[in-house]
Every structure is written in structure tokens, then in C-alpha cells.
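Have a look at the structure below before the remarks.
With one protein chain withheld, the remaining protein chains of the complex are depicted in position.
All chains are identified by letter, namely A and B, in their written order; residue positions are counted from 1 within each chain.
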Amino acid sequence: MVREDLGLTGSKKGCGIGDCGACTMLVNGVATFSCMMLAIQADGCVVETVESLAENGKLNKLQQSFVDLGAIQCGYCTPGMLMTATELLRRNPHPSEKEIRLALSGNLCRCTGYQKIVDAIKAVAGE
Amino acid sequence: MILPRFDVLVPNSVDEAFAMLSRYAEKGIRILAGGTDLLVDLRRPIIPAAIPSCEGCARHKSGSIRSTVDCGWWESDSSRESDRALLTKVQDSIHKYPEYIISLHKLKELRGIAVNEKVNLRVGAMTTITDIERSGIIREKWTALAEGADSLGSPLVRNRGTIGGNIANARPAADTFIPSVALGGVLDIHSEKGSRKVPVDSFASAPGETVMEKGEMITGIEYPAPPEFSGSAYYKLANRKALEICNVGVAVWIALEKPGGPVTDIRVALGAVGPTPILAESVKEVLVGKKPEDANIKKAAKAAREDATPIDDHRGSAWYRSMMVELVTDRMIRLAVERVGGKV
Partner (left out) sequence: MSKNNSYKILNTRLPRVDAIDKVTGKAIYTDDMSFPGMLYGAILHSPLAHARILNIDTSRAERLPGVKAVVTYKEAGTQPYGVSPARYDETIFCHDKVRYIGDEIAAVAAVDKDTALEAVSFIKVDFEELPVLLDGRHAMDEGQPQLHDMYKNNICARVNWNFGDIEKGRKESHIIRTDHITSKMQDAAFMEPQSVVAEVDSHGNLTMWSSTQAPHYIQRTLAMALNMPLHKVRVIKPAVGGGFGPKASCSTVELATCLLALKTGKPVKTTLDREQVFLHSRARHQFFHTMTTGVKKDGTLSFLEHHCILDGGAYASFGIATVYYAGSLLGGPYRLKNMKYDGYRVVTNKPACGAQRGHGAVIARAAFEVQLDRIAEELGMDPIELRLKNVMEAGETTCNELFVSSFGMKEALEAVRDSAAWKKKRSLAGKTRGTGKGIGAACGFFVSGAGYPIYRSKTYHCTVVTKVDEVGGGVTVSSGAADIGQGSDTVLAMITAEELGLPLDDVRVVSGDSNLSVDLGAYSSRTTLMTGHACKDAARDIKRQILEVIGGKLNIPPEKLDLKDGRVVGIDKDIDFSALREEYLQEHKGFMDLPEGPQLTFREASRIAFLEIGSVVGTGSYRPPKLGGSFKGATVGTSPAFGCSAQVAEVSVDLETGEVTVDNITGAHDCGFAINRTQVEGQMQGSMMMGMGEALMEQIIYNDKGRIMNANLAEYKIPTSLDVPHLDAIIVESNEPHGPYGAKEVGEGAIMPVIPSILNAIYDATGVRIDELPVTPERIIEALKKKRENK
């Protein structure tokens, strides 16, 4: 529904059954795969997608860090990764590498080996 | 994801939910908790596995289960044997592809973790796995449950998935089901007609099959307060470190007279080595009254292996699972004993 009816195509469909995390959004602040949710379940909830991260066309710190440190290759997992990382950093602004890896463990990436994604989140968390 | 057509009912109270469950029981209704299992299960198959061919139907020659249901011929009287056989299949499919889905997401009263005055733990059916994972009291006193939560799926699955859903699906590898058996959990099952309590260890009869009747729903699960000098542990053996389906899972709860002292009670639950999570009864016979010493623990682990009935499937071989049941049981008993403050 978010992709087709609202035209917010930033969230990606990678598996449709909650295995890959490409469609991760925040629902009332909780990282949620949207493929496993009926629209009616989000009724009245605050939903945040990757489109909501940049404000007035300016990347936020996390996005900028992904760009600067090369955390992106094909980019298909990127929106989901960013949303999961956003939730983590709100909950725990200074996560350790282990906590970062744990938080990302439901977001599959086939390009980067996760290294530069972890590095990019660490760079923001270390501030 | 393409789902078949169904109506979604959203009750505002548990009573309303019970009423809906009872009203639509015959038409087919399934409960949507976190959705991490149900919505996967409901998808239209890309390759229909076994389409009952609708031979007797005047309205169409063949089709998917759904279209067979939609077609409605099965409602007509038919005396033919083959039609009756098909009718059974179609009726099964109504259970799988129901007309109604009841979503419990508004029932806040079903979500929550509470410890009552008797220090029993009550976890609402709609409590998410993440809630359990982050609960300090569960990690401290019902450790195996916290460890089951840790190892279930991924953080994203845990954010949506609920303990009620995980248990109701009755899969032999369910990561909160297995420790719930060891911890002596008791389910609260309600319907419009009333309520009953069912111990988790007698809840499932086969994969996906439970003692629940039409119109019933799990509202919560209660765990007895752990006595002094008791502890628990859960470990899931799998091939990768997240997003895994348990290959062998063992949960152990043990109570000792004192740290290092004789075993007063033990419950060992085995996952993915039988049609349902198994309570390894013979471990109790081997270990109760004995000291948690090396030789006794080894014997207990062997007994657990005897209780397991693993099969060969695409996730693993029976021989490996059987061997691992013994090993992981051994390790988990030792870990639980250490958690009580003893040393093996």
C-alpha cells in the first residue's frame, strides 16, 4: 500500500515474507517490515519511511555517513538498513559494534559484506 | 505480497473478539497477532502444491483452492464418494484460506508482562518477542524464555511477532514454545463460552495442530514463580547466527535443594526433534534426587536423546539431531546448574 497507493517507493520489496528487511519502516518508532503488515494494523500509527529522513533536502547525519563511508552498493537494502539503524540510534545513541550487528541482523545485504554499513553507523554513534 | 481475499475484523475489546470468533467459526476465521507467520501462510502459492480438482463442478472444471471455495459447488448436496472426499479438502482449505481475519492489534490488554503477588509471571498473548527480550525480570528469573526470545528470527521479526502467535502456531521449532514447556507455562485460553487453562506441554498434538477449539483464543501465558535455587537455559542450534529456524533446541529448567545440591525437579524441553516440542519426561526420572554431577548429567542427557524422535528433513538428518539433543541437553543442564550457583 505504501509503495503503490502512496507512491512512496523508497521502501523496497525483497522477499514479501519478512526475511530480508528491505521494506523496513518505523511504525510508532518500532522497526517493522511493512510486507508483514496489513494497512489496517497501522491505522492511527505514525509511520516513518526512508523518505522522511532528509529534511528540506538535506541529508541527516546517518544518511550522510552512509554516503561518505561507502555503505551503499546496489542500494536495495539501504532504505531498510537506514530505518533499522535509525531505530537503534534513537534507542541507543552509542551502540557498540556488536549491538549494531545485532540490530541489523534482520536486514540482509548481499553487496557490502555489512562492513561499511557497520562502519557508517559506528561513525554516527561515536559522535 | 499477494493475499487471497478476506475481510479483516478489528475488535476493540476481548469480549468483542470472542464474539467474532464464535460468530464466524464456521465460515473460517484466523487470528492475526503479529502476522509474521499467518501472512506468510496465507500467500497465494506460486506453484500450487496440490489443487483438489473440482471434477463434479458444473461451474468450472478446475482451479485453485480459493476458486474452488469461491465457486461454492461444495455447498450443494452430493452423494458421490469423490465429491465427499473433495468436500473434506475444501473444508480444510477454508480453514487455511478463511473468509475472515481477526486482527488483535487494538487489544492493548493482551500485551504486557506482569509479575503477580505470588511472583508468578504473566505474559499477555500479544506481547511481542522484543518486549520479552528486553524484560529484565524475565531475563533474571525465567532466563530460558529470554534466551528463546533472543534467538527467534531477527530483531524485525521479534518486533512484530508475539508469544501468543508463536505458541499458537504449534511448530516444533518455535523458540518461545520450547522454553515455555520447560518453564511449566500454562496457557489461558478463552472463548465466548468461558475460559480454561492448558499447560503448554499438552497444548500441541501435531505440527500446527493444538487442543484449541473453534472460537477459542490464547489470551496469555502464566509461568510459575521459580523456587529458590532454580535456574534455566535455552540454546538453539542452527546454521547461522540470526534469521534461523531451529535445527535442535533444548530448554532446561532445574531446581536444586541448594547450589550444587541434589536435584529436586527438572524439566527439559526438546525442540525440532519431534512433531511438537517434547517434554523429556525420562530426564526427571534419571536426575531427581541425584546430585548434578558429571555422570548423572550425562545419563540425563542420554535419556533426553531417547525421548526425542527426530526425522530426516531438508534442515538436517535424524542422526545429527539425535546426537545434538544429547549434547545440547548436557550443556544446558550444566549451564542451568551454574546459574543456580553450582559448579559441575
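What we mean here is this: contacts are C-beta pairs under 8 Å (C-beta built on N, C-alpha and C of every residue); 3 or more make two chains touch, one makes a residue touch a chain.
These figures come from a predicted structure and were not determined experimentally.
From the set B:A242, B:V283 or B:V337, the residue in touch with the chain omitted from the display is B:A242, counting the whole complex.
Interface residues of chain A with the unshown chain, by the touch rule above, are 3-4, 8-17, 19-20, 22, 49-51, 53-54, 59, 63, 66-70, 72-79, 82, 100-102, 104-118.
Residues of chain B that touch the chain left out of the display are 2, 5, 44, 46-49, 51, 60-64, 66-67, 154, 237, 239-245, 247, 314-317, 320, 323-324, 327-328.
Operating definition for what follows: only the chains that are shown with their structure count from here on.
On chain A, the positions that touch chain B within their shared complex are 16-19, 21, 24, 30-33, 35-38, 40-41, 43, 84, 102-103, 105-108. Listed in rising order, the residues of chain B touching chain A in the complex are 1, 8, 10, 32, 34-36, 39-40, 43, 101, 103, 105, 130, 153-157, 159-160, 241-243.
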